[in-house]
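Here you go, one structure.
Complex shown without one protein chain; remaining protein chains in place.
First chain written, first letter: the chains are A, B and C, and each begins at residue 1.
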Amino acid sequence: MVDWTAGSIKDDNSALDIKLIDLSTVHYLSGPIRILDEDGIPAKPGDLVAVEICNLGPLPGDEWGYTAIFDRENGGGFLTDHFPCASKAIWYFEGIYAYSPQIPGVRFPGLTHPGIIGTAPSMELLNIWNERERDVQTNGLQSYKLCEVLHSRPLANLPSPQGCHLGKIKRDTPEWERIAREAARTIPGRENGGNCDIKNLSRGSKIYLPVFVEGANLSTGDMHFSQGDGEVSFCGAIEMSGFLELKCEIIRGGMKEYLTPMGPTPLHVNPIFEIGPVEPRFSEWLVFEGISVDESGRQHFLDASVAYKRAVLNAIDYLSKFGYSKEQMYLLLSCCPCEGRISGIVDAPNAVATLAIPTAIFDQDIRPKTNKAPLGPRLVRKPDVFKCTYDGNLPITRNPSAT
Amino acid sequence: MVDWTAGSIKDDNSALDIKLIDLSTVHYLSGPIRILDEDGIPAKPGDLVAVEICNLGPLPGDEWGYTAIFDRENGGGFLTDHFPCASKAIWYFEGIYAYSPQIPGVRFPGLTHPGIIGTAPSMELLNIWNERERDVQTNGLQSYKLCEVLHSRPLANLPSPQGCHLGKIKRDTPEWERIAREAARTIPGRENGGNCDIKNLSRGSKIYLPVFVEGANLSTGDMHFSQGDGEVSFCGAIEMSGFLELKCEIIRGGMKEYLTPMGPTPLHVNPIFEIGPVEPRFSEWLVFEGISVDESGRQHFLDASVAYKRAVLNAIDYLSKFGYSKEQMYLLLSCCPCEGRISGIVDAPNAVATLAIPTAIFDQDIRPKTNKAPLGPRLVRKPDVFKCTYDGNLPITRNPSAT
Amino acid sequence: MVDWTAGSIKDDNSALDIKLIDLSTVHYLSGPIRILDEDGIPAKPGDLVAVEICNLGPLPGDEWGYTAIFDRENGGGFLTDHFPCASKAIWYFEGIYAYSPQIPGVRFPGLTHPGIIGTAPSMELLNIWNERERDVQTNGLQSYKLCEVLHSRPLANLPSPQGCHLGKIKRDTPEWERIAREAARTIPGRENGGNCDIKNLSRGSKIYLPVFVEGANLSTGDMHFSQGDGEVSFCGAIEMSGFLELKCEIIRGGMKEYLTPMGPTPLHVNPIFEIGPVEPRFSEWLVFEGISVDESGRQHFLDASVAYKRAVLNAIDYLSKFGYSKEQMYLLLSCCPCEGRISGIVDAPNAVATLAIPTAIFDQDIRPKTNKAPLGPRLVRKPDVFKCTYDGNLPITRNPSAT
Partner (left out) sequence: MVDWTAGSIKDDNSALDIKLIDLSTVHYLSGPIRILDEDGIPAKPGDLVAVEICNLGPLPGDEWGYTAIFDRENGGGFLTDHFPCASKAIWYFEGIYAYSPQIPGVRFPGLTHPGIIGTAPSMELLNIWNERERDVQTNGLQSYKLCEVLHSRPLANLPSPQGCHLGKIKRDTPEWERIAREAARTIPGRENGGNCDIKNLSRGSKIYLPVFVEGANLSTGDMHFSQGDGEVSFCGAIEMSGFLELKCEIIRGGMKEYLTPMGPTPLHVNPIFEIGPVEPRFSEWLVFEGISVDESGRQHFLDASVAYKRAVLNAIDYLSKFGYSKEQMYLLLSCCPCEGRISGIVDAPNAVATLAIPTAIFDQDIRPKTNKAPLGPRLVRKPDVFKCTYDGNLPITRNPSAT
């Protein structure tokens, strides 16, 4: 499988490709795969397909990936109001480990997974999606509870002929035009799975996907060498090309047996995931907290998105004290194996979200030091000058005043 | 330490105490503790106190706790629109394990922790709190992005003389009245820590708390034998009385060195937490997903609270297929060691949240079964009749039609 | 429970108590406990008792322990030919963690457990023990395959009136004398459990013990704050006084249902253990290997004891390169959470044993460094002079030439 941009982003030291990327063309996926049982009978609406991830990894000879911050005017990300400029880190893989010349002093094992895996929607489900997403885009801030700090980003990603991929349908014919205007974009995760970005879906995991059309028409892609919970910088995983081996089984009538619709139609369901026993063990975690009070000091009511934003910002600020720029840490927290948790969601008016970072990914001790029991010398490093540029021409530098 | 209600909830088979509880009196805490260094010099504003949790547990001879759903008209919870009636489960402890007669077939190790630990605010910080929380309560739905499905609950918990505890201050004097009208309620977590409900803060964890007043004036309480991320039913942990042994160190000037203000004043900070290496290992997890489309089918914009609500509802519905009522599962997911994650927060318009449940806490295999490879017989149990009542007089029964 | 020496070893800076200890008096145990079912009917021969460890820990106010090397002439240990002199390290506990002034730069979480837990033998089983152990002591090197490097230690610990504890039996009466001459010493683990020293038997573990006499007569003691596999220095765990809460259930007829005799009589059985889900997680381990070739270069045939001895010696030598004396590391590997494994036992003539040490217990990076990718500065510490003395008067010093 190609990476989500089909090779638009290069292994070089410029973020210009990130700044100028045409996001209307993503995601490039593999599929659809028609799923049959051993007797050749296809999956049918109402079935579940149990998809086990048998093996996956980067393509041999192509063992690298990238994490990027999009420009605020072209995609943005969770913290786009704080990090408006394009930036990019290249990661190289050594077996299970990744390291980046742009973020020295960090090396971690990846929990490789597909960012996207899903079945095809039926026409009825497609209409539901298009209607509700058009509504949020149309009425936007007025009638919806939008977080202002996020509102410079597109409110939805509606069907559009621009940049559309339609397989064997001949481009610019009336049929192509019709389909392009109703086919869902793959940016958000939905009832069919899709871009769920669950970072633990690695070897041995199993995904129970609802079937909406005959054959299920499974598509997958957006391979991630590693991702942090939330994928905060949007192009936030270590994006890569890769391979994926799946084993599919059909559970006849499984939707009714295992899923419960949660909405006005029987189609309002969500897939179920089973996480396997293999993932990197970490011993110690440093945890940053955020509450649902935004950076202006304004109180939000039990808003986990605002709380998580604060937790991420707190973590970035803290880590930047150890010789890094904030851009570097924003990139790192998007792709390293950090965990984003909803810790408290009931204690009005504050939601509490936490971001837990395994301390072992750093080559220095990043924990606060008590005055009496230092746990080792802080690493003193001459400030590196990174080659990656952003916003056209500014080099990212490790803050020279940091120890 | 007493439990958060100071013994209001009884080890019996009626939920009447839950239904009628006066929530204006919670939380009952221990403290404030004045923190000095080895030379007797107190912690000062701008310092951090590093609080290590050395030991903790239930009080000997009092090894039980409770999880409850509050009535919608008296406290409610995350899913109060789905579960409006009071309910209660009693948990008994056998060493590290808890089990409940109200939720048979479940037994799990607890990750015991204090729900609340925090320092005292300065007057300046108190004013910030009171102002911003009053604002949300006053302007409420009009100017804030409130999730309607949550709005039947109180929007904030403002200072009030009703049910107020003020230590040695003589009740109903002018001084008592003045303080009661400005002292913050302990319901939400805030800049000082407080009710952060981080379920992993068990033995060996360390909490770095900012100091706002001389001596730090540490308070703690709200002991939890176990809690799930989010503590969704509000009285959602296994609430208990207990003991707590702490070791405190002062990091002089630590606020400036380690914390970064995130807001209009230097007081807009959050504590940092360090999770220790000891917690229950689980091998396999079943993961439920939610997206930010609510139960009416309405689209919300990257709203992690809505997505998490959907994930919890999906989990409850799924688990209720295994011989449980939905109330039982709502209670269970509030207090068992389940993890609530923000998986995707950038793919407009859908936030994706997940709830991961360790399969080992059940005495039956709760995974979906493929038709060809059954992993063992589903447990067939005669329907139990539980003694716990809710809404006055209805018994909770395990659904007799379930297998 | 008192520690295994009933307080003979002091929290001081001299190893004289270790050098002069009268080992004929150990172990001091608690019990016997008569086990009844809910109807008051005692456990009977042929039953199993399932003993769950509910809670345990040091005694409040007495949070310290010790690890020691016995003098070669008085007990010795696994490496007594390499470490002939008495030595002692004191450990202090901070919640789950232990640290020692004698071994600075090390701090680790303990996996607290009873070293000894067992049921009483029947007369028939006692006779089997006494006969086979007398045989090894009598015939010793001639007819048995004894490892010469171990043979300066006692070959067995036979019944003897010297230092004997017999509960309420009046000392120095004929009855006392008779019993003392046939009652088994508690040094080795046997069919009844006893001194099995399984380091993972902590909270939530369950032990299935065979019952040989009515009531089972359970005894326990020898509390360990932490132990490494093998407990190599003999007084090798962090020995402490402590408390232990057990829950016992009787499995009627369980010996026949679950255990299989492995020897000439139905009594030749061994207990079964169930390890719970709670123990310290470690991320990275450094592993030392030994093969069954002894220090003189002599080949032994698939001898796992020799191989493990080599693995431990290799680890001690390696770690002593990081600023420690070999005695310090021998003490440490006896008590820290290291794992001793039988990796290969079939590839004639070499058994392969391994010793795995979690790297996180040190405050410096103890891994070998490749020339190109240093992982951080090696900790340079001024050589400490330790106060603990051994062999009468020599101070243990950290090797000044190290680092």
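Here is the rule we go by: contacts are C-beta pairs under 8 Å (C-beta built on N, C-alpha and C of every residue); 3 or more make two chains touch, one makes a residue touch a chain.
Keep in mind that what you see is a predicted model, and the values were worked out from it rather than measured.
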item: Touched by the hidden chain, restricted to displayed chains; value: A, B, C
item: Sole residue of C:3, C:71 or C:303 that reaches the chain not shown, by the stated touch rule; value: C:303
item: Residue among C:94, C:214, C:339 or C:363 touching the omitted chain; value: C:339
item: Chain B residues touching the omitted chain (full complex); value: 280-284, 358, 360, 363-364, 375-377, 379
item: Those residues of chain C which, in the complete complex, touch the missing chain; value: 48, 50, 77-78, 128, 132-133, 135-137, 144-147, 150, 153-157, 187-191, 195-200, 208, 229-234, 236, 249-252, 254, 257-260, 262-265, 268, 270-277, 283-291, 293-305, 308, 310-311, 313-314, 317-318, 321, 339-354, 356, 367-373
item: Touch list for chain A against the chain that is not drawn; value: 52-55, 57, 94-97, 109, 203-204, 245, 247, 276-282, 360
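Note that in this section only the chains that are shown with their structure count from here on.
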item: Copies chain C and chain A - interface residue numbers shared by over half, same or different; value: same
item: Maximum centroid distance from chain A, chain identifier (CA atoms); value: C
item: Centre-to-centre distance between chain C and chain B (centres being mean Cα positions), rounded to whole Å; value: 41
item: CA centroid of chain A to CA centroid of chain B, Å; value: 28
item: Averaged-CA centre spacing for the pair chain C and chain A, given as whole angstrom; value: 49
item: Contacts with two or more other chains, residues of chain A listed in rising order; value: 283-284
